[in-house]
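Chains shown are a subset, placed as in the full complex.
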Amino acid sequence: MSEQTLSKTTLTETKNASVEIHGLSRAFDGRTVIDALDLTIEQGEFVALLGQSGCGKSTLLRILAGLDDEISGQVTVPSRRSAAFQSPRLMPWLKVWRNVVLGLPGKPDRALATRYLAEVGIDQRAGVWPKTLSGGEAQRVSLARALVREPELLLLDEPFGALDALTRVKAQRLVGELWQRHGCSILLVTHDVEESLLLADRVLVMDAGGIAHEVTVDLPRPRDIGSPEFVAMRTQLLAWLGVHDAATNAAPNVDGNAAA
Amino acid sequence: KSSASSGSSDLSSVTLAVGDTGWARAQAVLKLAGLDKTPYKVKWSVFQGGDLQLQAVRAGALDVASSSEIPPVFAAADGNANFKVVAVQKGTTLQQEVVAPKGSKITSMAQLKGKKVGYVKNTTAEYFLYELLKQAGLKWSDIKAVPLLPDAGLAALNGGSIDALASYGNSIIAAHGQGATTIGSGADILSGNFNWEASDKTIASAAKRAALADLLARVNKGYAYIRNGHETDYAKVTATTTHQSVSEALSQYKAGEQQRPTTIGLTTKAAIVSEQQVADAFDALGALPKHLDVSTFWTDVLNSDLRKALAS
Amino acid sequence: MSVQEHVTPGAAPPGNAGEPAAGPEPGAGPQEAVAGTAGTRAGAAGAGAATSGAAPTAAPRLTIRPARQARRGFRVPRSVRRASGPVGVLLVWYLAGVSGLLPTSVLASPVDVLRQAWDLTANGQLPSAIVASGKRAATGFAIGAVIALVLALTAGLFRLGEDVVDSSMGMFRAIPWVGLIPLFIVWFGIDETPKIALVALGVTYPLYFNIYGGIRSADSQLIEAARMLGLGRIGLIRYVILPSALPGALIGLRYALSTAWLALVFAEQVNASNGIGYLMSNAQQYFRTDVIVLCLAVYAILGLLCDFVVRLLSKRLLTWRASFDGDGA
């Protein structure tokens, strides 16, 4: 286990890049959302991306996915990528299992789809229409669809946002496992600071159109949420995100005048 | 000034709804001859065919229609006709021909046996084709008859889809323009009779009868006026609506008038006989549900009024 | 879905018997204090509006009634209601004929038409006409559908295709068929081909417009997702674009199917000796209102049949769709 962690570290040091971004900018109707952003993700690295709502995380992911070319700057990515978008984006006219293996070469492999659906805990709903899924179920299908492709670069946009605690833990574990097994690079957008620290090699905080802060999480896995290093990083990240632990406790403020 | 001499003094309250074909010919004639100031009102309606006019007459939207001999046969075929033929207009029967395309080996009707012959269904073309075939000793079933509208017929003739075309008017002129040759003419088969039909309701009204008689007399007079040195004026009017050149229109007019001057007259036995022949021909062609006695939709009620009006 | 909401201010809603729900319950002592907290909001506006000291009434409540309960009592079956439109038209027609409002010389009475239908069926004319027209309509429809699909895909998928095809289609559509018949004869002769071509033409337009429109209304998010899944152009068309365009295409289909029959009214004026279009224009020339009306009736029935087919097809093909299906009335 520690051996594997080591090989990751080696990798980071060899600078064998999977994603390279230089001076990337993107503006919508004159409003610059991403501004001269630089970022390198190594092969096999697990990077988490935090940032305020609307700061441009999804925009960055769409660019890396090759879905947005109204950009300036230099972006190089592996050709084999897959993504789970922020909303599930399932094809409503395809049954759930078909959605999962859509786009894979060869005959649609229901067994494969069911295997992955089982991993996210919804194999018994493999044969229904997407419209009958609950929010969390749809999100899990979308996740399974991204994972089944086994890409070089996996782009995950808040893939666990609609999941309850238990399902979330299972899904996180699944992603972690696949990452270990296949050594792909992962860029995970999340709003959960603990999640980012539990999973990632490196946590980025996006702000003002660029990578404002960065933490390298060199803790051995599995990580202890209570360890002092963990708590310190968590506090640091929350502070960068504008939250001070005290603030968390203040809600709801009954006096009615502590609102921002 | 020609007036309705039939006694009914006040025609000012009468309105005649009169159908006119194509480019409002009768209307134009009256105007040209300065005869359009009638003591009654005339509401002209232009239709793209006599059959449409008779449809309107049957629906009660028109008082008077004008057509060739063919449409009333069909309009009366169901036995529910609510109109009568009240006057007969004589006119040219030129440009009613069976033609073969340029370079065709066919030169006579008899050679049409087994050939594809285009014709315009339910028109004079069908009738004279039938009669010409009969004269040539052929039955209708001896040819492959292809019902086509004139423009489609000409296209088919040029495209080689048919071996001959029975049609009329400008389609024949155009066909000749492309080198088609005449292999049969309807000029002597067709009577040249054009019918004026009035609805039963119109006929029942003495005032309307008087007005109609006067109107027909005026049209007759108008044609005479044109023949009397105003051919070019007429040709000019024609040319604008048919988009021909004036000289073209003039020569066409002259040829027609030369063959048979346009006049309006009373209904006659001979005209009824001619109409019956048409009906019988279509009957033989299987186009009529049952044998038709054409005299049921002919009348002479307008004759006395018309005679007076024509004479004045 | 029927929303059975009966607002009953401060009282149990009717039909909710046996259940003393809501409202000021007897013995609800500290009512005032609570109402003071809850406040009253007559107008819904005013973000920071202070809680007013209005009368402490309980808020109106309502019961959500199970659909099954609401649907008790007599209901006219769906099929009867669907039939009511066409049957109503028949009735009006019959009454108009009987009352003399419509002279039979214009519109034959249903009785005459029925007799005519019997006669023409007995002598085989009507069935053979339907068969002849049906063949032409089917062939033409198939060809037109393929052309429409190809053109719509070209225009829908490629900007260049759109530029070249779409404006041309708008132009061609505006050109009346009738004017094209001579051209068709030159190109296709006078046999079956021009008739089928006319049908194809008539079918192409509504299908084209609707499929093209459907393609262009495909959700860009799904297209992005499909691209990420590695779908190539063919896969994109097959799994995203065409399904997206399907609802629109089915609307076009409804229209196109009836157009297919209609086109034959004109097509069968060219060298035809059978077919409903022929029967009809013939009857029109002969002023046979009974036959005309019979033909119209046949068209109507064919229209209903086609509609029925499209309805079935839609039901099967669009099960995946969560869309509005009218209220429950």
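By written order: A, B and C. Residues from 1 in each chain.
In this text, a residue touches a chain if its C-beta (ideal position, glycine included) is under 8 Å from a C-beta of that chain, and two chains touch if they have at least 3 such contacts.
Not measured: the values here are computed from a predicted model.
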Overall stoichiometry - one representative per chain kind is placed in view: A x2, B x1, C x2
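Everything that follows uses one rule, which is that only the chains that are shown with their structure count from here on.
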Arrangement of touching chains [line / ring / star / complete / other]: line
Chain whose Cα centroid lies at the greatest distance from that of subunit A: B
Chain closest to the middle, measuring from C-alpha centroids that were averaged per chain: C
CA centroid of subunit A to CA centroid of subunit C, Å: 44
Inter-chain centre distance, subunit B versus subunit C - centres from mean C-alpha coordinates, in Å: 46
Whole-Å gap between the CA centroids of subunit A and subunit B: 85
Two or more partner chains touched - positions in subunit C: none
Numbers and ranges of subunit B residues touching at least 2 other chains: none
Subunit C to subunit A touching residues, read off their complex: 221-222, 224-231, 235, 239-240, 243, 246, 319-322
Residue ranges of subunit C touching subunit B (in the complex, touch as defined): 104-106, 181-183, 185-187, 189-190, 269-273, 285-289
Subunit B to subunit C touching residues, read off their complex: 51, 54-55, 58-59, 74-78, 80, 82, 116, 118, 121-122, 146-149, 151-152, 154-156, 158-159, 161-162, 287-289
